[in-house]
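Read the structure below first, then the notes.
The complex is shown incomplete by one protein chain, all other protein chains being positioned as in the whole.
Each chain gets a letter, A and B, in the order it is written, and its residues are counted from 1.
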Amino acid sequence: MGDTTTKVTLAADMHGLLVELFPLCRSLTGPGVRETLKILRREFPGLSIYEVPSGTPVFDWTVPEEWAIREAWVKNSHGEKVIDFCQSNLHVVGYSMPFKGRISFAELRPHLHTLPEQKDVVPYVTSYYQRDWGFCLSHQLFEHLESFGDDAVYDVLIDSSLDDDGVMNFADILLPGESDREILISCYVCHPSLANNELSGPVVAIFLARWLAMLEQRHFTYRIVFVPETIGSLAYIAKHERHLREKVYAAFNLTCVGDDRAWSCVATPKGNTLSDEVACLALRQRSSNFERHSYLARGSDERQYASPGLGIPMVSIMRSRFGDFPEYHNSADNCDFVTPEALEESLACMQSIITGLEYNLTPQVVHKGEPQLGRRNLYPTHSGMIISKDLFYAVWDFLAYADGETDLLRICALTGLSIEDACEAQALLLDKHLVTVARRYRSQAGPLPPASTAGVMYRPNRSFF
Amino acid sequence: MGDTTTKVTLAADMHGLLVELFPLCRSLTGPGVRETLKILRREFPGLSIYEVPSGTPVFDWTVPEEWAIREAWVKNSHGEKVIDFCQSNLHVVGYSMPFKGRISFAELRPHLHTLPEQKDVVPYVTSYYQRDWGFCLSHQLFEHLESFGDDAVYDVLIDSSLDDDGVMNFADILLPGESDREILISCYVCHPSLANNELSGPVVAIFLARWLAMLEQRHFTYRIVFVPETIGSLAYIAKHERHLREKVYAAFNLTCVGDDRAWSCVATPKGNTLSDEVACLALRQRSSNFERHSYLARGSDERQYASPGLGIPMVSIMRSRFGDFPEYHNSADNCDFVTPEALEESLACMQSIITGLEYNLTPQVVHKGEPQLGRRNLYPTHSGMIISKDLFYAVWDFLAYADGETDLLRICALTGLSIEDACEAQALLLDKHLVTVARRYRSQAGPLPPASTAGVMYRPNRSFF
Partner (left out) sequence: MGDTTTKVTLAADMHGLLVELFPLCRSLTGPGVRETLKILRREFPGLSIYEVPSGTPVFDWTVPEEWAIREAWVKNSHGEKVIDFCQSNLHVVGYSMPFKGRISFAELRPHLHTLPEQKDVVPYVTSYYQRDWGFCLSHQLFEHLESFGDDAVYDVLIDSSLDDDGVMNFADILLPGESDREILISCYVCHPSLANNELSGPVVAIFLARWLAMLEQRHFTYRIVFVPETIGSLAYIAKHERHLREKVYAAFNLTCVGDDRAWSCVATPKGNTLSDEVACLALRQRSSNFERHSYLARGSDERQYASPGLGIPMVSIMRSRFGDFPEYHNSADNCDFVTPEALEESLACMQSIITGLEYNLTPQVVHKGEPQLGRRNLYPTHSGMIISKDLFYAVWDFLAYADGETDLLRICALTGLSIEDACEAQALLLDKHLVTVARRYRSQAGPLPPASTAGVMYRPNRSFF
């Protein structure tokens, strides 16, 4: 990742892409999604865009009509636009039917949506599967309009269309590795101008794809998926069902990875997969009190992938969990709420996860008893050390569990080492011919530390130095 | 259970039966037990009463002589009865030998039993296996008698008999179901006028039998047993040993289920049976801090059924645990200490346990991914919901674990759903053809939440509504 200048550029680049994508009016279908996917393809040319026709049956669902919206407003009797889609695409209820007419405030009122407990923000509302139309506005504005009385008259226009012959779009990136076992990463592209709960995911995913593409070697094959939530992920799964169920080794959903307030995840239904283990390890090293939510707190596409009928071991990776921050699903979830640094940290978290999976080998010590680290410059003397104290302990603890049965991720769990420190120790010990390694696949997690104390690892009072 | 009027009647009916049974002088044997069992048979005619002769060997024990008592008193020199069995059958030590004579207070003293630390109550004392006679009285009265000096003279009468040719009685109710696997419920009928630590058990058991008899369908066969504690349960087990060891699927001892202070249970020796699991679930939904005692705290007939030589998976269900309330084994354990509401709540708790066992099917989702709940009126829209929010979450969480491997009770443990809510969700999902079910038997509990946090289930901040 290079020097500070580069890192600043990386964080800024990520945030810049988010800002560019922000104004597009995404929904389950329509031109906003297509334009979003094209910009993502510009950023990573290996991205492939697909379409599936409206009306296609997908498991228990049907791909909806393609929705497009061109213009929408409410004008008062002076002809002033009091609500205008041009100012924010949140102002129109997603999948609103076309409407044009002059109506009283009493007639308009049932079509207006506000958040009375957060008066100055515009809520995000959709009505995908029930034909309706409506506007979203701040409760402040609503109260202002209400003050003119129920008889006040408004001109309303929603210039939208719902096309039976339309399509739903989604995209993926495939990066082959030595093994056809796949690491699946999914994110969604169906929310309009929402920054954290939408764009943070695709932005981190695209930059992760770039990083993966530049790796000299990939053991696993990587599949990065960009879909409208729910119906999009279902359509994607339906298209590749047998393949995904056979090949996916670990899976992660990226959502709300752009704020800097917390680290959290939603576990798989039983919380006992390798995806759970590696996610916990990567989060633990970032925050001693990261939140590990059970599957009861699910709310994004892990609901589809990890559902009992499919069983793909997907963990959702988040900063603040969807629904746990006041900006969730309203106009406060904007480009200021997402910070460049948080995007880059989330990218780094995903890199930890992938590093952990790529280097999850099972080491075995070569020597009986402790090897003589001193003559390999891996041990301190009273006159100072050749390797850093931290690296010494990483090497020493790694060796203590390199029993030919315990893999690198288990060693991290047992010793409290970060994934990166364990990888460095493993590489150094391989280089010094002090361990041999084998790759063993597993689907089950080892015992995870309890969520609440996950970061409170026992670090003994070391007695050497 | 019907409307409020009926419920009041139920609670009152239960308490009424307890009040009727209270004055009878029960013991391991004798007319008090027989009369008690006859009243219980009047309440549930399907109850069968048995007898086993005194002297019958039962495992390591022998059925004792039949004890009967007609009259017992201590009169002072004025001929006044200062202690009188007619006032409370607690006044005589259980299994007292006959005695008649004029003796000094010094001679009487070793035969008097009091509770010095609770001066105003009469303790409950027995001497089943060591020939003795004695009286129990309040420490207040004892001090009063003591004030007349050691030389004061008393006429003492205990008109009792110990009959070698007598019998010990017990009873059971058998309610056959589709399966010959049995749910065993046991309670005891050997204490004299003690309300919570005796009669609460048989009263709840009889009303449970009525409820079970009225069920349209029973999967399991039910065996409800009324025995004198220890020797009675041993005799009952000896009579049916092979059958019980082969057929009992889950077992519960009902004791101290009439006070309203707590919910608790005594686990099986290793705490790892299906009985433990379903009991914990039913208690958890009633109190977030119910007490799950280990088998070290045993003290009732679980000591026999669950003993290592028999291994019947019995859990004792209690409100306050025997020994943990000051009214235990003394005259304060009276009909006022037991409340009608507590009796009815305990009945409901047993109904939860039985409901959990009867409907403990293993559901499997029909669809891959989440089913479209909206078009089945099982999902909220922004304009309101068709089903209640609680039922929606029950349905939604139930579906998330309906993987064909996890049964209803495990789903309750994993999701925090009550047994009743899970059953309602299962029934609704079956009705909508969203799950299929199979019945799988198991004897082992899944992992139980730790006792101290059993009720502190993670309930996520739901983000939908």
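Of note:
Definition applied: a contact is a pair of C-beta atoms (placed from the backbone, for glycine too) under 8 Å apart; a residue touches a chain by one contact, two chains touch by 3 or more.
A quick note: this is a predicted structure, and the numbers were derived from the prediction, not measured.
Per the touch definition above, the residue from A:V365, A:V395 or A:V437 contacting the chain not shown is A:V365.
Between the chain not shown and the residues A:I158, A:L399, A:L428 or A:A445, the one that touches is A:L399.
Only one of the listed residues, B:A213, B:L310, B:V366 or B:I387, touches the absent chain: B:L310. Only one of B:E241, B:D390, B:E405 or B:D431 touches the chain withheld from this view, namely B:E241. Panel shows subunit A; residues 364-372, 374-375, 381-383, 397, 399-404, 414-416, 458-464 of it touch the chain omitted from the view.
In the full complex, subunit B contacts the hidden chain through residues 59-61, 93, 113, 125, 127, 129-130, 132, 230, 233-234, 237-238, 241, 269-270, 293-299, 303-304, 307-311, 321-324, 328-329.
Simple rule for what comes next: only the chains that are shown with their structure count from here on.
Inter-chain spacing, taken between the CA centroids of subunit A and subunit B, is 52 Å.
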